[in-house]
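Just one protein chain is left out here, and the rest sit where they should.
Chain IDs A and B follow the sequence of writing; residue 1 opens each chain.
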Amino acid sequence: MSLRTHNPTTQAAPLGAYSNGVSAPGSGRWLHVAGQVGVRADGSVAPDVAGQADAAWQNLLGVLADAGMGVGDLVKVTNYLLSAGDLADYGAVRSRHLGTARPASTLVIVQALARPEWRVEVEAVAWHA
Amino acid sequence: MSLRTHNPTTQAAPLGAYSNGVSAPGSGRWLHVAGQVGVRADGSVAPDVAGQADAAWQNLLGVLADAGMGVGDLVKVTNYLLSAGDLADYGAVRSRHLGTARPASTLVIVQALARPEWRVEVEAVAWHA
Partner (left out) sequence: MSLRTHNPTTQAAPLGAYSNGVSAPGSGRWLHVAGQVGVRADGSVAPDVAGQADAAWQNLLGVLADAGMGVGDLVKVTNYLLSAGDLADYGAVRSRHLGTARPASTLVIVQALARPEWRVEVEAVAWHA
């Protein structure tokens, strides 16, 4: 495991389940995961934020697995929500899937996603030796 | 060509001209392309979404070319639009430029770009052995 986390004590600690920085050597394999949304395998969309978050993270983990990687290989995740009011529901699902993994993370609230019923999108960069 | 696409059949297929994941070995060269907008070489801005999309993608391909890369080297693109109503126009232009390339992709609708007349922005990560 050659991922290193960077959380200098000269600044405020991360405000959640992430690291301020994560680095990896270039000698491994890098995976970029497209923005994953709450669409289930059967094409249905989960009705609420928690359900969409769970489906989106399951999709993300499925792409990682297809590349021979797992949650511990995540270097960076970027999270898009439609309302700051969805943060608690989203964060709970995300933390459950992350376990002890602490990728770098950015979260922004955007105006919309590609379809009006989607409320959660998460993309990722991962690395494996 | 050492790019691999990852579209596990245990989840919904990609909903457009992209892959759910793309991976590459670290041993090549990585290019990060700044957000490209619909500003033409002469400084003018195309008037509509299709025109801006075309100019932005030509700009993106120009940066790839400057790095000795092409559309087939795209690993990830991130697309920013101002309205979900622009998706069809944007997607048609993007698909034409992508050809058979299927990079990972994220698309979000944001409130604005740096200048009010800009309606399309696309950034990218690419890799070449």
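General observations
Convention: contacts are C-beta pairs under 8 Å (C-beta built on N, C-alpha and C of every residue); 3 or more make two chains touch, one makes a residue touch a chain.
These numbers were taken from a predicted model, which means no experiment stands behind them.
Of the listed positions A:Ser27, A:Ser44 or A:Ser95, the one in contact with the omitted chain in the full complex is A:Ser27. Subunit B residues in contact with the hidden partner, per the touch definition given at the top, are 25-36, 39-43, 58-59, 62-67, 78, 80, 110-116, 121, 123, 127.
Although one chain is not displayed, its contacts with subunit A can still be listed: residues 4, 6-8, 10-12, 14-15, 18-27, 30, 75-76, 78, 84, 87, 103-111, 125, 127.
Going forward, only the chains that are shown with their structure count from here on.
Our note on geometry: subunit A versus subunit B, Cα centroid distance of 21 Å, whole angstroms.
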